[in-house]
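Just one protein chain is left out here, and the rest sit where they should.
Coming up: chain A.
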Amino acid sequence: MLSVRRPGHLMQGKVAFLAAFLVSVSLANAGETEKTMKPYTEKIANTDVTFDMVPIPGGEFVLGSPAGEKKREDDEGPQIKVKIEPFWMGKHEVTWNEYDVWSFNLDIQRRKLTRVKADAKEKAADAVTRPTKPYTDMTFDMGHDGYPAICMTQLAAKTYCKWLSEKTGHYYRLPTEAEWEYACRAGTTTAYSFGDDPSKLDDYAWHYANCNDTYQKVGKKKPNPWGLYDMHGNVSEWVLDQYIPDAYKKWSGKGTLKFPVNVPTKLYPRIVRGGSWDDEPEELRSANRIYSSSDWKIQDPQLPQSIWYHTDAIMVGFRVVRPLKVPTAEERKKYNLDPIIPADEGR
């Protein structure tokens, strides 16, 4: 019976997960230093899909917005000094081309069709859980090739990173909220990475007034000073943190913070950053914080609701980062960096 077999299957999954962890030792960026970090293009094996990564130098910055920033909200302050370690960040938001390889097993299907044998990386990647199929089309007919993947839960985004790590041999994860804002600001202290004037937004971002009610292909606007596209607008991007309105207040007075992250303990609300095609200019500001709610699943007619999909977060996607210093197993656990698939998978 299913109810009896299911835990058995999960067990097997867990064993495979552990095996994958052991393989993951090779995910270290051996010999790389901040100085040798370069932009690179990663190819997803057994597909034609590639994505570009941009080096983000380490440094210190001020998280949050100054009290005088126009349209600022209370949760963006007080400003906090943060030290950020170097990492690479996706030049673009993760596209459907990338995401569907994982969610629809396109690599496995292609391997079978071309009769290619799975190597160790492929086997480790295959052992990572993939989502159930969405009951409806998750592009909502807004476009697929070259468009940002949307509507995934934070768990799905994290699991994608886990899979991508095994698949490529490079350690990928979601950024923390602080890392995201650091990369978005790219050394600037203004409301947007191009200054304070929202009227310039059309050069850099897709937002409500210029997007024709839909997301747009990634990379069509100007990048920020560090070469990242669509940090403002197009789709909001998942980060690792739980949303705590007064998080900065709690952090203030503790000097320069290293790797601040609010490790999630509840499903809602968690943070997305950057604002989206469906948002007003002020929501696209570097410091603005947007958070998830159960309403993002309001049209999921099932109970329990899917752990992989939102039905109403058509403005939410994500981008990946690859830290130069690969976290240890303890760090992964401490910061909840790995996805934890609930025992009852939801469907």
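Before moving on, here are some points about what is shown:
In this section, a residue touches a chain if its C-beta (ideal position, glycine included) is under 8 Å from a C-beta of that chain, and two chains touch if they have at least 3 such contacts; residues count from 1.
What we mean here is this: contacts and distances are computed from a predicted model.
Entry comment: the absent subunit's protein name, as recorded by UniProt, is "Inositol 2-dehydrogenase", drawn from "MoxR-like ATPase", "Inositol 2-dehydrogenase", "Septum site-determining protein MinD" or "NADH:ubiquinone oxidoreductase 24 kD subunit".
Of the candidate positions A:I290, A:V320 or A:L337, contact with the hidden chain is made by A:I290.
Among the residues A:A30, A:L303 or A:I340, only A:L303 touches the chain that is left out of the figure. Listed residues A:T139, A:T153, A:S193 or A:N262: the one in touch with the omitted chain is A:T139. Seen across the whole complex, the unshown chain contacts chain A at 1-3, 5, 100, 104-106, 109, 132-137, 139-141, 144, 208, 213, 243, 245, 268-269, 278-280, 283, 290-291, 293-305, 312, 315, 344, 347.
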